[in-house]
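Only one protein chain is missing; all other protein chains are in place.
After this line comes chain A, so read on.
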């Protein structure tokens, strides 16, 4: 396998929803590429557009949503796929794990039945073969007493066990890409670390390309090779995980890392970012972070800073580095 091969390539993606009175531009010119076997964490606060970016890769938006830009996954142009091809992409090439597995699973079928169905929908195999594979997958994600657990309904499982089941189902058709949307946010710390390590291990074994959405920098540090920081629908900084954590450059990333409670030892107050993110239906004309940024100048209020390379491996969208 060619290590340098780009598996996911998003170019200038914009997504606009038309629901309420004003259109909401949830994603605003996002470009992101993920190599084979690479894990990229999409880090950002609530409403910054992480989930919308990810759902775009499977064209999971409601009718009437404006999507512009281009996206390729394993060399296939996502925007040009027919409905049938899209069905093949979802689940077979690209699979997804969500924050709330209970919502993604059907309550009236056993977990085993649902994994078998997934396999048989994408491949011409007998139920017998599909059920053997389901068992192997359950062993792979280390669910105790797998034969018995395959016969469980979703409500009979704990959150951690359900998330393992979701991962088993996601791997059922040997995907190339795993999209994980906050898969551990709802879990206890002790179970969260189990699932993070499981994802890391399977990612290596299967050579998966992963986009891992999270708002927790610590989680990103545990799983990702690279971090892309989103703010108000745009990627504002992107680079290797160690570089971002040790030496953040964008004022927003700096603020986010500086507000961490771990840094407050011996201090009686936290350093904070003033204000709150902008309304996506009424975005300021220039840099979206300008109203909260201590270094903002007149240009910042006028022009949107483009994402530009910095150093060997990073990119940043701030006029201070233009």
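The criterion applied here is as follows: a residue touches a chain if its C-beta (ideal position, glycine included) is under 8 Å from a C-beta of that chain, and two chains touch if they have at least 3 such contacts; residues count from 1.
Note that in this section contacts and distances are computed from a predicted model.
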item: Protein name (UniProt record) of the chain left out of view, among "Phosphate-selective porin O and P", "Glutathione import ATP-binding protein GsiA", "Aspartyl/glutamyl-tRNA(Asn/Gln) amidotransferase subunit B" or "ABC transporter permease"; value: "Glutathione import ATP-binding protein GsiA"
item: Of A:196, A:210, A:304 or A:319, the residue in touch with the unshown chain; value: A:196
item: Residue, one of A:61, A:102 or A:215, that touches the chain absent here; value: A:215
item: Option touching the unshown chain, where A:26, A:273 or A:287 are the choices; value: A:273
item: Among A:20, A:64 or A:144, the residue in touch with the chain that has been omitted; value: A:144
item: Residues from chain A at the interface with the omitted partner, ascending; value: 45-46, 144, 158-161, 188-194, 196-197, 215-219, 221-222, 224, 241-242, 245, 255-256, 259-262, 264, 268-273, 276
